Every structure is written in structure tokens, then in C-alpha cells.
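Complex shown without one protein chain; remaining protein chains in place.
Showing chain A:
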Amino acid sequence: MLLIRCPYCEEERPELEFRNAGEAHIARSADIAGESDDDFEKFFFIRSNPKGIIYERWRHMHGCARFFNAVRDTVSDKFLMTYKAGEPKPAKLPGASK
């Protein structure tokens, strides 16, 4: 089980309190009906699925119930950092090998 730091509660809590909410920083088009099939596919179905650093959303379901973002290594499952929803993708990662 993962230990996840909620950036709102500012606490590390067990994974059972959280729901993973998929890849982060995928913006929904403001004009979804006007999206081409190609762009809709990229938005809706295509995922980066990286072996390494992933940017993902979590929701602290059984805590503050808020969404936030996390950076995690999908090989070691180790979290590098978490940050609040709406904050930009971090340019520098603490302790990242690359």
C-alpha cells in the first residue's frame, strides 16, 4: 500500500483514503463538440503510460475529498512530490535521476 501526502491536509495518509484519477495535465477542450475525431481520441483514450515518471491525479476521497496532482516513479512506485490542483507541472523534480 502506498503512503500518499495530501498537499491540502499536509499529511501522509495510507492509499486506502485515496482514489487514483488517472493521468494529470490532460485539458478538456472548452469546445468539446468541435473537437476533431483525432483530437478527441488523444484527449479521451490515448495515455502516456510511462515506465518511469508519471504525472497523475489523486483524490483524497476519505479525507478532504479534494483532487491534487502527484509525481511518481512507476517502476519503484515512489512518490517524488504532490502538489495542488491547478498548479503548473513542476519544472524540477526533487531527487529525480533524470
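Details
Criterion: a contact is a pair of C-beta atoms (placed from the backbone, for glycine too) under 8 Å apart; a residue touches a chain by one contact, two chains touch by 3 or more; residues count from 1.
The rule is simple: contacts and distances are computed from a predicted model.
Candidate names were "Na+/H+ antiporter subunit C", "ArsR family transcriptional regulator", "Branched-chain amino acid ABC transporter permease" or "Sarcosine oxidase subunit beta", and the UniProt protein name of the unshown chain is "Sarcosine oxidase subunit beta".
Taking the complete complex into account, A:Arg19 is the one of A:Arg5, A:Arg19 or A:Arg66 that touches the chain left out.
Touch with the hidden chain on the side of chain A covers residues 1-2, 15-16, 19-20, 23, 37-38, 40-42, 44-51, 54, 56, 72, 74-77.
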